[in-house]
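Sharing a structure with you now.
Note that this complex is displayed minus one protein chain, with the remaining chains in position.
Entry: chain A
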């Protein structure tokens, strides 16, 4: 057992330990709390980056693999963690984004609210567990843990709207969890094992109707969690009700984690050919494209800034799911790049909206008049990220959208190409609506007492940490837009993992 394998477990236990420390530190002052939070997230980032750098040669030859087993190897149910190139890529981008979000939250969340960071680190631990686990039941546990721990974070402000949103989120999340549980149990009764690799080896032995049932329940669970069209109502509400860093976590990070589970289940565990054979892949492709269009159209009529961003998330996630369903190498490349791009852009947008909305009366579009004049530089950053999501050339959003479009054209799927282009045009309209509103000149009325108090409070609160996180995200988007080739090696090796699931299966079963 080398240090590397222990690092794998540390990735999950370290945030959990930080959470426990946070929970018992109610009396700490703000500085100690911030130090704990940033050092916890920083240690996590150090672990994963060091794993990436020390194993760079193996990653480049795409034979990187680590595993850690708790329990006896030959029993049907062991707790097994494994990391290959795909999980390494996701773990890396998720931890990077979470680190920046934590730095933002240290300023955004006021004193004496350590409960927030405790829950935040529990969510981080569950996310890492979801990415690293190699058996189905642990996967189920961690998914449920994510749902349970994010619910109090959504209702953190304790108003009527947030409570309703949290309740709806929990109802849908748990219903999805029940479907997931049914699927797992059916697999266990048919094959007598819960290891993903062992299931992958013998999934073809199950009778076709049973295969169909298992796949449909998995699909139902994941489509609910991803917020794909017929079951998407909960998503905009939940993602707009919570504090801004949590919106960034849910919309930027968590949706990508569910996409990762989707890939793990339908490419590594259940071979994608089964989906094609059962005519489900074409169905999911069309559903995701319709969902993408509907998300963008609903964003057009949303009068609340955060709700608009959440609807736009539905549009982007639908597009990514659709392009993955094409099952070609070009499609995977575009999809992976857009996952990374959307993670950065949506986190940046939600964080900057959180900064901008501190000084306004509400999130409604009418109350946003003149915020572009008040916070000039932050709003310019906001516009830059908006242009990235629309797909303007020097930014990373353009690169990823370009590859997605190419993949659709190469597969001769013209409806998909149409949806990508139309989504960009609609996005241009709904972002312009907000940007023009923000630059509207405000009549020089004498401000009411309430407004004055709010602006005074904002003045004392404003220090540079939040702003610098927003600028970091903006600069990252510009930087990676120019140098997207930096992602070539990790993305291509992750795609190798999707195309050759046999390697993962052999290595996990080999011990």
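Just so we're on the same page, a contact is a pair of C-beta atoms (placed from the backbone, for glycine too) under 8 Å apart; a residue touches a chain by one contact, two chains touch by 3 or more; residues count from 1.
We take it that contacts and distances are computed from a predicted model.
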| item | value |
| --- | --- |
| Protein name as given in UniProt for the chain not displayed, "Beta-lactamase class A", "Amino acid ABC transporter membrane protein 2, PAAT family", "Multicomponent Na+:H+ antiporter subunit C" or "Cytochrome c oxidase subunit 1" | "Multicomponent Na+:H+ antiporter subunit C" |
| Of A:18, A:34, A:114 or A:151, the one touching the omitted chain in the full complex | A:151 |
| Residue, one of A:134, A:153 or A:166, that touches the chain absent here | A:166 |
| Residue among A:10, A:43 or A:185 touching the omitted chain | A:185 |
| Full-complex contact with the absent chain, from A:137, A:229 or A:402 | A:137 |
| Those residues of chain A which, in the complete complex, touch the missing chain | 76-77, 137, 141, 144, 147-148, 151-152, 155, 158-161, 163-164, 166-167, 170-171, 174-175, 177-178, 181-182, 184-185, 188-189, 194 |
